[in-house]
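Up next, chain A:
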Amino acid sequence: MLIELRDICKTFGPVRANAGISLAVPPASVLGILGENGAGKSTLMKILSGFQPPDSGSIIIDGEAATIRSPADALARGIGMLHQDPLDFPPLRLIDDLILGSRGPLRPDRKKAAREFRELAVRFDFDLDHEAYVDSLTVGERQQLEILRLLWLGARALILDEPTTGISLPQKQKLFATIRLLADEGMTVLFVSHKLEDVESLCDRAVVLRQGALVGSSEPPFDTKRLVELMFGKEVPQTPRYKIPCGETVLAARGLCLESLRLQIKDLDLEVYAGEVVGLAGMEGSGQAIFLASCAGLERAVAGSVCLDETDMTSRSHHDFKREGVAYLPAARLEEGLVPGLSLEDHFILAEGKRGLFIDRREAEREAVSRIASYNIKGRPDSPVESLSGGNQQRALLALLRDKLSLILVEHPTRGLDIESTIYIWSKLKERCSQGTAIVFISSDLDEILQYSDRVLVFFAGRVSPPLSAEDLGVEELGRLIGGKGWERFEASATAETAEASHV
Partner candidate 1 sequence: MRKITKLILALLLVAVLGTTAFAQSAPPAAGANLTIGLVMVGPYNDHGWSQANYDGAQYVVAKVPGTKLVYIDKANSADRPGTTVSQLGESLVAQGAKLVIFSSDDMSDEAVKFAQAHKDVFVIMTSGDQTWKDGKAYKDLPNMICIMGRMEYMKMVAGVAAAMTTQTGKIGFLGPLINDETRRLASSAYLGAKYAWVNYLKKDPAKLSFKVTWIGFWFNIPGVTSDPTQVADDFFNSGYDVVISGIDTTEAVTEAAKYAAQGKKVFAIPYDYAKAIDEGKGVSLGVPYFNWGPAYVTTVKAAMAGTWKSHWEWNAPDWKNINNPDTGAVGFNKGTLTKDASASVDKFIAELAKGLNLWKGPLALQDGSAYLKAGEAATDKQVWYLPQLLQGMEGQSVSK
Partner candidate 2 sequence: MSDSRALKPLFQGAAVVLALGLTTLVLLATKAPPLAAYVNIARGAVGTVSVALDVLVAWVPLLLVTSGLLVTFTVGLWNIGIEGQITFGAIFATWALRSFQGGAASGAIDPALAIALSVLAGMAGGALWAMLVGALKTFGGVNEIFGGLGLNYVATALNLWLIFGPWKRPGVASMSGTVPFDKALWLPTINEQSRFAPIAVVLALVAIAVVFALIQGTYFGLRLKAVGKNPKAAYLLGIPTWQYTMASFAICGILAGLAGAVQVTSVYHRLIPSISSGYGYMGLMVSMLVNFSAAVAAPVALFFAALNVGSIQLPITLKLDSSLAGVLQGTLVLFVILAEGARMRFMKKGGRKA
């Protein structure tokens, strides 16, 4: 099946998710689609698989214009999508999961379906029992089931969205072998990933999306450096860094082990010093968010310890951390940081945490006016926070911080903000640093990481790099690390270290 996309556009409010993307995927090939989070990959795939319509542009299948109204529509045309989280029905047997999606008669022929399922499984060497229950499968096996299901339903083109997240290495190898086999048999495959290595080893061609536009394409042999540049943009000239002398340790993570549904972080060690800024880089979901949360008492460690100023805070609550002078600013400002429906003034009252019965509204308003002025927020004390723009919401979050803090933890401090707000937010944060507050922040903007951090930690699928000096790190190298390239040297040095240690 030849799939052509012509001038696909899609906007969400002010965000241009897809800005005129044109693309052709020939049959019997694997096309890799690369890009960082928010580059527009998922939107494009959702349009192709019928989850959402494009604002403009057309989809052409085998030379014929096609309108795809729903996922079922897409499947009827032979386009199947394998989601990052497989969309199956866990309390069912595999065979029922298979039958459920079919457009067959009311009483499906279970025996026939089972026979066909077995044949398919044998063909791809999948070890799946059609009478087993779906919830007994691993993520990798669910993927296999989903592939079989799509094939059984007659898919002639497959879209795979980040399929290598959360599966084991042998499963990944089997998956890649399957994809190759399918492509060789004529299948059209679109492989969406942010992992350079995967794309390089599997794809016949790769395209890179950046900020909603197709910025380039490449064929094997792939040039990693060029792909990284395409994904993250050209290396920006470094602005001279205002170096803050580092003070005492405010945060110490020792041998920290964290677990989430999809990944594990093992033995993370980090000391953060007063007045410094540590940037956490990595693709979203690589482990940096749970690490940041664990530094705020919002995520419990499986092992290891978190100390604040030499006080062991392991498995204490966030409110204990707060009392020790730690502030946490979540990325989802309106979902987690602010209370929609309450005014700015209400927020200041709440943040103050005063004891007492009745609120002195006159006093509160005075305080609100002064905070609004000093943080340059465009809003009045009685403005509901949801009426503020993103930049002003972020300013409000900063304005809510207590005066004396030892550590500020921020997720995506400037995501979605304009230049003016970005500069303002960082000036306020840096002001805190000069008062001795340490800052640890997450960002997917490499420029931001490099520009504002003193040291950088890179996260990749739960692996964590040692602290790297931002000064010595270039965008290109950072991009490679984020994409999972060049990690060998840390392992080498680590093994060297342990080897050394054992010699001594």
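In this section, a residue touches a chain if its C-beta (ideal position, glycine included) is under 8 Å from a C-beta of that chain, and two chains touch if they have at least 3 such contacts; residues count from 1.
Basis for inclusion: all candidates are chains of the complex that A comes from, given by their letters.
In this text, all values refer to a predicted model and were calculated from it rather than measured experimentally.
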Using the touch rule from the top, find which candidate among 1 or 2 meets chain A in this complex. 2
Would you mind writing out the residues of chain A in touch with candidate 2 in their complex? 318-319, 322, 328, 330, 335-342, 346-347, 349-351, 353-359, 361, 400
